[in-house]
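Just below is one structure, and these are the notes that go with it.
Moving on, here comes chain A:
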Amino acid sequence: MNQLQIIWQGLPSLLAGTLVTLNLTFYFLILGFLLGIVLALGQVYGPFPLKIFFIVPFERFFRAVPELVLLFLFFFGSSFFRINISAFMAAVLAMGLRSAAYQSQIFRGAIQSIGEDQMRAARSLGMSTLQSIRYVILPQALRLSIPSWANEYAVVLKDSSLAYAIGVTELLRQGRYIVARTFGNALLVYSACALIYFVLVFAGNQLLKFLEKKYKIPGFEIQERRDQSVLERI
Partner candidate 1 sequence: MSFPELAWSILPKLLEGMVVTLELTIIAITMGALLGIPIALGRVYGSKLIYIFCTFFVEIFRGTPLLTQLFILYFGLPSVGVMLSPFTAAVIGMGLNSAAYQAEYFRGAIQSVKEEQLIAAYSLGMKQVQAIRYVVLPQMLRLVIPSWSNELIYLLKYTSMAYMIQAPEIISQGRLISSRNFRTFEVFIVITVIYLVVVLILSKFLDLMESKFRIPGL
Partner candidate 2 sequence: MPKTVLKVENLHKSYGNLEVLKGISFQVRQGETTVIIGSSGTGKSTLLTCINQITPPDKGRIWLEDIEITDPKTDLNMVRSSIGMVFQHFNLFTHLNALDNVRLGLTVVKKISPERATEIGIEKLKLVGLEDKLHSYPAELSGGQQQRVSIARALAMSPKLILFDEPTSALDPELIGEVLNVMIELAKSGMTMIVVSHEMGFARAVANDIIFMENGVIVEEGTPEAMFNYCKNPRTREFLHKITELYGGKKE
């Protein structure tokens, strides 16, 4: 069979895999986002014991252990503790918590760069700490975080390919199936997968750039922060 034909006929399964990849990415990011904000706020405003005994070790752990090891820990851990969760779920937990550790750093950096002055101004208007965070600190912090967040999106999307290792039928595994089924050209099929990833990363980055522009506020030096974030593989 013609090699291009193989790709063409495999396209539906590749797209199905892409959908799973996007699903994974979405859940990783959402879990990471929600937990990340809580962790960041805890880091900045929380009581000392909470920081030292929970947040810091949590972040250290999830930043030091390789993604693949995390996946195996959650996947085999769930059966060890006789908790019945799917491979998909295990992947979401492992990578979502990992992303939370990274996103928490992003948000913490942003919150701290906003500084005490804004908090003091809000408090002097009679707002409670919670209100100040909700109406003054967070809106600014989230805007500042967009560039680093774009990085995190790309990282998470690419790392979702690791779910392959615990049997989730995402894009790369679909590619593997096509190669096995058709004895097709592995170079071609995996290159097609790479191309799809590339397009997703590119499209996502464009979208976030658009958001960054749309929510730009005069006086916010997001551009400068983007230049700095180039220096980190966050």
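One rule holds in what follows: a residue touches a chain if its C-beta (ideal position, glycine included) is under 8 Å from a C-beta of that chain, and two chains touch if they have at least 3 such contacts; residues count from 1.
Candidates were picked such that all candidates are chains of the complex that A comes from, given by their letters.
This is a predicted model, so every value here is computed, not measured.
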The sole candidate from 1 or 2 in contact with chain A in this complex is number 1
Counting only contacts in the complex, chain A reaches candidate 1 at residues 61, 64-69, 72-73, 76-77, 79-80, 154, 158-162, 164-165, 172, 175, 179, 185-191, 193-194, 197-198, 201-202, 227, 230-233
